[in-house]
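Only one protein chain is missing; all other protein chains are in place.
Order of writing sets the chain letters: A and B. Residues in each chain are counted from 1.
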Amino acid sequence: MLRLPSFTYHQPRTLRQALRIKRDAGPTAMYVAGGTDLYPNMKRRHQEPQVVVSLANVPGLRRIRGGTKGSVVSVGACVTLTELREHRHVRKKHSAVARAAELISTPILQNMGTVGGNICLDTRCNYYNQSYEWRKSINFCMKKDGEICWVAPSSPRCWAICSSDLAPVAVAMGAEFTLQDIDAERSIPARDFFRDDGIEYLTKRPDEILTEVRLPPANGWDAVYWKLRRREAFDFPVLGVAVWIEWDGAQVADARIVLGAVASYPLEVPEAAQAILGSRLEDDAIATAADAAYKPSKPMDNTDFGLAWRKHMTREYVKGALRELRKRHS
Amino acid sequence: MVKRKPPLPAKAHIRLVVNDEAVEASFAPHKTLLEILREDLGLTGTKHGCELGECGTCTVLLEGHPVLSCLVLGLACEGKHVRTVEGMRHGPDLHPLQEAFAELGAAQCGYCTPGILLTAEALLEANSAPTRDEIKLALSGNLCRCTGYIKIYEAVELAASRMRGDPTTPPEEAIYGRR
Partner (left out) sequence: MDDGRSPSRHTPPFRVIGTPRWKIDAAPKVTGETKFADDLALPRMLYAKILRSTEPHARVVRVDTSAAERMNGVRAVLTGAALPTPFGILPVSQDEHALAIDKVRFIGDPIAAVAASTEEIATDAANAIEVEYEQLATIASIEDAVASPEPRIHDYGPVGNFHKLIDVEFGDVDAGFSQSDYVREDLFFYEGNTHLPMEQHAALADWSADRKLTVWSSTQTPHYVHRALAKVLGLAPAHIRVIACPNGGGFGGKSDPFSHEIVVAKLAMLTGRPVKITLTREEVFYCHRGRHPTLMWVKTGVTNDGRIKGMHFRTLLDGGAYGSYGVASTYYTGALQTVTYQVERYKFQGARVFTNKAPCGPKRGHGTPQPRFALEIQMDKIAEALGQDPAELRLRHLAPPNALTANYLSIGSMGLGECIRKVVKASGWNERFRQLPDGRGLGLACSSYISGAGVAIYWNNMPHSGVQLKCDRGGGVTVFCGSTEIGQGSDSILAYIVAEILGIEPIDIRVVTADTDLTPVDLGSYSSRVTLMTGNAALQAAERAREIIGKAAAKKLEMSHDRIVFADRRVFDAQDPERGISFAEAVQLAEAAEGTVGTVGSYTPPNSAGKYRGAGVGPSPAYSYSAAVAEVEVDGDTGILRVPRIWIAHDAGRCINPVNVIGQVEGSVYMGLGEAIMEEMAYRGNRNVVHKIPSLLEYKSPTTLEMCDVVTYIVEDPDAKGPFGAKEVGQGPLLPVPPAIANAVYDAVGVRIDEIPITPDKVVKALKRKTAGQTPRFGPSAFPAVPWPETIHVPPPWEGGDGRAVEPVTAGTAFPEERQH
């Protein structure tokens, strides 16, 4: 049986306590929320914290608030994916968020995994998400214990991919994240939370806690999320397409198209969005946007399915997502 | 080369409620609920297939909700209610789900069965008359390699029907095939 390594576990009752334990323990400490990402990774010795600080008992992190009368919806970072997808307001007004949540892994895992956990999900790569013993047989990789990124051996960087389903939706939607440090709170746009690097994939400082996700008020915009994977349960995305559109009557006034699982961060494709601005999402405009999204979509050989097909599917999924938005608007 | 690990810290001690019975457990603090149930509380009815949250075999109910016990830290269960397959029987009688699984051969090797029974129990608690699609979705996180799931759906439907008070016999096609 695969087992966890030994560590010290803390279950603080306040945010402040959590921050202090983490600060005192230094870089060998990590936060945990649902544990569905961290614990498997610890069992495979990807992360080996000496101290684990649970956020599960911190009050206030497990609430969904706001949304009435066109206000911002605040989703606490420890809200479970089940709570998120079942939340009436989120289902109705932020359906792309609910959709992304219900597409994550399995209904059982959604009872455990959290919003914050999925957004901070460690980048993934099938050279990395393997046991210690397996990784030893390729002499490890750059992301843990090794020197080389086996996905692109001559590359100076790690190409592990952002496999979060909520992240591309949050970026497309223009969500804001609240980060709490021991002496300050700050808010940043979702797009600025992620970095294009497989190892340093977040701009969040290690001690900071992601406390809430602020979804913009629902007024005049629409968004969808399409997820590609081999099976309709368990699997991480091999491609995610999140599209956000602001309508002006029948025309697209503003748009964002963000690709998940093809880069180390949610990849926004402004050229694709540009292609539909001012359009009524006619087939031509959709095709142009799909072509624009196809170009920068550069899947690497580090997850399921072949590269060429995943790239091909970028075009198909962008088309599909835009057609869905068109249909919903008509 | 592996770093020399310090000796394991002293055991942790918690109280929790397992199958409606207050119990105490002492264990190495890094142990998961799965390990504690099986190794410290002797409840080996909870099985495991990967210990990484990738199969659903180790599913138990925590505060009434299905969770993967391989990814729940024992220390996080202080004071909580846990339900395992051992808790499903009503005294000497089988739970209607257990009865229906036995009747339709929905447990072949029986290894994924405890996790599936508990997931199904939680489903029926929330939805007493699930459709086939709702059953499929609810069980989509429990892998089974033997049955092709069909006998499992049929058993859940049969049990749901009986739990609603409808005296039901299984569909003939489930038993003899189509004729």
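Definition applied: a contact is a pair of C-beta atoms (placed from the backbone, for glycine too) under 8 Å apart; a residue touches a chain by one contact, two chains touch by 3 or more.
For clarity, every value in this text was computed on a predicted model and none was experimentally measured.
Trainee: What are the shown chains that the omitted chain is in contact with?
Mentor: Every shown chain touched by the left-out chain: A, B.
Trainee: Given the contact definition stated above, which residue among A:16, A:230 or A:295 touches the chain not shown here?
Mentor: Selected residue, touching the omitted chain: A:230.
Trainee: Out of B:32, B:59, B:98 or B:161, which touches the unshown chain?
Mentor: B:98
Trainee: Have a look at A:138, A:188 or A:253 and name the one touching the chain we're not showing.
Mentor: A:138
Trainee: Given the full complex, what residues of subunit A touch the hidden partner chain?
Mentor: Counting over the whole complex, subunit A touches the hidden chain at residues 1-3, 5-6, 126-127, 129-134, 136-138, 150, 230-236, 304-306, 308-309, 312-313, 316.
Trainee: Since one chain has been left out of the picture, which residues of subunit B touch it in the full complex?
Mentor: These residues touch the chain not displayed: 1-2, 4-5, 7-8, 28, 38-39, 43-52, 54-55, 57, 84-86, 88-89, 94, 97-99, 101-114, 117, 135-137, 139-151, 153, 174-179.
Following the convention adopted for this analysis, only the chains that are shown with their structure count from here on.
Trainee: In whole angstrom, what separates the CA-based centres of subunit A and subunit B?
Mentor: Between these chains, centre-to-centre, one finds 29 Å.
Trainee: With touch defined as at the start, can you tell me which subunit A residues reach subunit B in the complex?
Mentor: 1-9, 11, 35-36, 39-40, 43-44, 54, 56, 82, 105-109, 111-112, 232-234
Trainee: Which of the residues in subunit B come into contact with subunit A in the complex?
Mentor: Going through subunit B, the ones touching subunit A are 5-6, 8-9, 28-32, 35, 48, 50-54, 56, 59, 65-68, 71-73, 75-76, 119, 137-138, 140-142.
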